[in-house]
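Got a structure here, written out as structure tokens. Questions coming.
Presenting chain A:
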Amino acid sequence: QETVTIGAIEILSGPSAAYGTAIKGGLELAMDEINAKGGVLGGKKLALIVEDSAGNKDQAVNAARKLVGRDKVPVVIGPTLSNEMFAVGPVTNGREVVTVGTSTTAKGITEIGPFIFRTSLPESDVVPVTLKTAQEKFGIKKIAMMYANDDAFSKSGFDSMKAAAEELGLEIATIETFGSKDTDFSAQLTKIKGLGVDAITISALVEPISGVVLQARQLGIPSSVRFIGGNGANSPKLGEIAGAAADGLLVGSPWFIAKPDEANRKFVADYKQRNGKDPDQFAAQAYDTMYIVAQAIDRAGAADSDKIRQALYKTDFNGVMGPFTFTEGRDPASNEGVVVLSMKNGRFEILE
Partner candidate 1 sequence: MTILLSARQVSKQFTGLLAVNQVDVDVAAGSVHGIIGPNGAGKTTFFNLVSGLLPPTSGTLTLDGHEITGAAPYERTRLGVARTFQNIRMFSDMTVVENVMTGMHTRLESSGLAALLRLPAFRREERAAKAKAMELLEFVRLADKAGLRSGDLSYGDQRRLEIARALAGNPRLLLLDEPAAGMNPTETRDLAALLRQVARRDITLLLVEHNMGFVMDLCDRITVLNFGRKIAEGTAREVRDDPAVIEAYLGTKVAERLAKAHGA
Partner candidate 2 sequence: MSTLLEVSGLHLGYGRTTAVKGIDLSVPIGGVVCLIGANGAGKTTTMRGLAGLLKPTAGTVRFDGADITGSAAHRVARLGIRQVPEGRQVFAEMTVDENLQLGGLQAPGAAEYARRRDRVLERFPRLRERLSQQAGLLSGGEQQMLAIGRALMGAPRLLLLDEPSMGLAPLFVEEIFRIIADLKREGATILLVEQNAQAALEIADYAYVLESGTITLQGPGAEIAENPQVAAAYLGGH
Partner candidate 3 sequence: MLSQQLVNGLVLGSTYALFALGFTLIFGVLRVINLTYGFYFSVGAFVALTAARELGANIWVALPLGAVAAGLVAVVADWLLLTRLRRAKAGELASLMVTLGAVLALYSLMAVFIGTDIQRFPFGFVDNSALEFGDVRISTVQILIIGTTLVLVALLFVLLQRTKLGLMIRALAENEDAARLMGINVGLTVAAVSFLSGMLGGAAGVLIGLNFNAIQPFMGEHMMLRGFAVIIIGGLGDIRGALIAGVLLGLLEVLTAGYISSNAREAVAFTILVLTLWFRPVGLFGRAQAKRA
């Protein structure tokens, strides 16, 4: 056999295609680099089949079945959304095929079974860091919390935030929800404006977050009231859309574009050259994941799912996101790499 084929399931069409496209870009960049350096298992080339789920969980499952049943891949990367993983996971796990989520941050993902891993930090690891930093640095005491209540990602992010906020003893003035496809947030924000909070936390995908931030400033919520975002806010899109309105927003991230180390600078430059735009966190996570999987294959000594699974436990990798190992529960072991970023002039900077 000349190649080792890996499968991935990402959203490549439909309204959320942006996420899958970034991930695909990251995976392919890493794969090309690995192949250029001689591939895996002593000279075999890596190949990647990316199947589209269109963000639909039935299609995601069909894609998984095709990858496993027909293409016989030993490893599936993805799918993109936590929702999709809840449907795909039981299928691949039941067939004993290693599945590695790169962007699934909801609670309970890896509990699906022993073959389900993830390289993305769950929100519960990131958000406490962000909130704590905000509390310490800016003396935040009273907050309003907002989240999109209709998708698993945002909801579970919010759950982590709420737990962290309570832990830190912050006063929660109100909890406001919206739909992930809403465009108007004026009612909730007007209400929040009247409550005189120090900060607003928000858990949602980047589209509604941008809208919330813009409309908040429009309604005259002063920039002294900081936004604190969940994983969804960690996207360069936010700055592009919201511009100066997003200034001061805080977000915790396992990665950020201006991380000064050599590996990261090279990744950012290569990615930009290859895809014509800056990478985001999803691309970075995918990039590292491909390396992690490739090294596990090497360690396993064969393209065999169970061996790869065991090898993954022994992961010790240092990538663009920093040092990486898995816990026994197949989640990322440490959140030490998490940095808190702050938005300034439409770009994220490390909060000094």
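Candidate selection criterion: all candidates are chains of the complex that A comes from, given by their letters.
Operating definition for what follows: contacts are C-beta pairs under 8 Å (C-beta built on N, C-alpha and C of every residue); 3 or more make two chains touch, one makes a residue touch a chain; residues count from 1.
All values reported here derive from a predicted model rather than from experimental measurement.
K.L.:
Which candidate, 1, 2 or 3, sits against chain A in this complex?
P.N.:
The candidate that touches chain A in this complex is 3.
K.L.:
Please give the residue numbers of chain A that touch candidate 3 in the complex, ascending.
P.N.:
On the chain A side, the touching residues are 13-18, 21, 149-150, 176-179, 181, 183-184, 186-188, 190-191, 193-194, 206-207, 210-211, 214, 218-220, 237, 240-243.
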